[in-house]
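This is the structure I want to talk about, given as structure tokens.
For this depiction, one protein chain was excluded, whereas all remaining protein chains were kept in their positions.
By written order: A and B. Residues from 1 in each chain.
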Amino acid sequence: MSGLQIAFLLIGAITLFAAVITVSSRKIMHAALWLILALGAVAAVFATLEAGFFAAIQIAIYVGAIAILIIFAVMLTRRAMEDSGPQLNSTWPAALVISAGVLTGLVILLSSWGGFETRSMALPPTGENIAALGTALVDMNGYVVPFEVASLLLIAALVGAIFVASEPKGK
Amino acid sequence: MTLWYEDPIKLIANWLFGLMLGWGMPVDTANFVLTLLGAAFLGVVPLLFCIFLIWYERKLLGRIQDRFGPNRVGPWGIFQPFADMLKIFIKEFITPQGADVVPYNLAPILSVASVLLIWAVVPFSMTMMGVNLNVGLSFIIGCGGLGLLAIILAGYGSNNKYALLGGMRAVAQLISYEVPMVMSLLVPVMLSGSLGVNDIVQKQTVPYIILAPVAALIFFITSVAESGRAPFDLVEAESEIVAGFNTEYSGLKFGFFFVAEFLHAFTISLLFSTLFLGGWRGPFTDQVPLLGFVYLVVKTFIVYFLVILFRGSLPRFRIDQMMDLNWKLLTPLSLVTLLITALLANPLSGMPLLQAVALFLVNLAALVVLMSWAERKMPRKRKIVAKTRPLATPNQQDQLSA
Partner (left out) sequence: MLNDWLYVGVFFVIAMLLPGVAIAIAGLLSPKKPDPAKSSTYECGIETVGPSWVQFKAQYYIFTLIFLVFDVETVLLFPWAVAYNQLPFFAILEGIVFVLILLGGLVYAWRKRALEWI
């Protein structure tokens, strides 16, 4: 059990704990704040996997933009500060049995797949190569079409949001 | 063998390492203890340095406003910040009723932590730095995001509608100004080909303020706006929405918001000198690397002087003027700078002199064109709201009655 494994397990436990409290919290603002902790812990997981660029970007985008968007959206609703009561449904025993069954089925299926046991290649000692990522993003045989489609997707989101949030004509 | 003028920090670290190995500690634990000590040192020094910064700013602001700064407590008032610190340490923590305890208390701590984290990736000389993270610039942008979170926690945790409104307004201002800042940071990355801050410094044979003047200007303006300083300090000015998100804070918690703001102002000066002015580069740094630290300090203080000058001389913006400035001038300008640098830097990379001159001139031309276009599109109209009234002039007869 190297130090890295202990750190990884600890961070994973924090992520799961924060995620569980997010969905079961009574106040919606508290749920948003626990979500921020879960997203930060995911960034720490990226760091343990030596994907430093993605860890930094996770914090910058998820915690710095998407979490703030969620909090603003929550603040726009009238019931932001209310206590919504316990978040468990009356059918929770059936849900627990079904999800436990699905998990067992998945574990049995995956353990018979060879790829589950192979280790992925270790990264070179210099770490990740962002220049290679950049070249691949615009390479003709690489990901240039998804790269440009991503910008169109962002434009579509922008136009859609502005249209939905704009005042109706003639008001 | 590192000599004292090459890297005193490394010298001390090597001596401690030898000492710990002599005590029989395994190598990994010794390395971890060294990491811990280095991080603790790098964390404590900026906080202690903040005391000097507060004195410097108050003296300088006083001189700009044609008065002495603090000059009673000690020669030239240098013990004034100590007296302030002592006072703020022993003030009572008044927690508002109904406040959400964890966000309320976490906010000042996170505010200071988000600024301190930036100091870990800044190179202070050729070999002295916290850690040469290969994604240093993205890390710095992420730290800005943490600072935003602290403001939201403060506004929400205070259970005060004015604090909440002030906090949300502050966050709206900060996220708006983050867009041109991140885009202008793309330009040094393009010119140097790396996200690591030390690599950017090492590639600056010509400082990037010459190769990318508009990007430097945009980074400076948006960083001043990001740290909530004048002229962008609408969200915490005393005559505005009470005191914004820190209305309900007292004692050292308020003190830490204050410390975070001052330290942020110094940190952006540090970042500007590192990314655009060449950081620790200067003459004779090959022979005496410690001189790089001296150069960095000189450059940082020049930029910090400029930041304080902004505060002392410019009036405050209104919130809609701030948003207009950001979305309608700075964002298109930063996009245009990005396009210009993208078009010119790579094709001319073989001829450094031509590249430098061409980039400089085209950048300035783009700035002039865009600003004159902006002036034409959004002129400052003065509306006449009343007719001019005749001036009252004394009559000859009135003088007899007086």
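Here is the rule we use: a contact is a pair of C-beta atoms (placed from the backbone, for glycine too) under 8 Å apart; a residue touches a chain by one contact, two chains touch by 3 or more.
Bear in mind the structure is a predicted one, so any value in this text is a computation, not a measurement.
Engineer: For the chain left out of this view, which of B:M183, B:A230 or B:L290 touches it?
Structural biologist: Among B:M183, B:A230 or B:L290, only B:M183 touches the chain that is not shown.
Engineer: Using the document's definition of touch, tell me which of A:L9, A:V23 or A:L158 contacts the absent chain.
Structural biologist: The missing chain is touched by A:L158.
Engineer: With the full complex in mind, choose from B:P26, B:G74 or B:G193 the residue touching the hidden chain.
Structural biologist: Spelled out, the listed residue whose C-beta touches the missing chain is B:G193.
Engineer: Which of these, B:I54, B:M128, B:L149 or B:L164, touches the one chain of the complex that we don't see?
Structural biologist: Of all options in B:I54, B:M128, B:L149 or B:L164, contact with the hidden chain holds for B:L164.
Engineer: What chain B residues would touch the chain not displayed?
Structural biologist: 31, 35-36, 38-40, 42-44, 47, 88-98, 105, 108-110, 112-113, 116-117, 120, 130-134, 138-139, 158-162, 164-165, 168, 172, 175-176, 178-179, 182-183, 186, 189-190, 193-195, 242, 247-248, 251-253, 256, 319-320, 323-324, 327-328, 331-332, 335, 338-339, 342-343, 345-347, 349
Engineer: When the complex is taken as a whole, what residues of chain A touch the one chain not shown?
Structural biologist: Residues of chain A in touch with the missing chain: 4, 44, 47-48, 50, 52-53, 55, 57, 60-61, 64-66, 68-69, 72-73, 75-76, 78, 80-81, 123, 125-128, 130-135, 137-140, 144, 147-148, 150-152, 154-155, 157-159, 161-163, 165-166.
In this text, only the chains that are shown with their structure count from here on.
Engineer: Any idea how many Å lie between the Cα centroids of chain A and chain B?
Structural biologist: Spacing between the chain centres: roughly 30 Å.
Engineer: Name, in rising order, each residue of chain A that touches chain B in their complex.
Structural biologist: My answer: residues 3, 29, 33, 36, 52-53, 55-57, 59-60, 63-65, 67-68, 71-72, 75, 127-128, 130-131.
Engineer: For a test of understanding, state which residues of chain B touch chain A in their complex under the given definition.
Structural biologist: Listed in rising order, the residues of chain B that touch chain A are 28, 100, 103, 133-135, 138-139, 141-142, 144-146, 148-149, 152-153, 156, 164, 168, 171, 175, 178, 193, 195.
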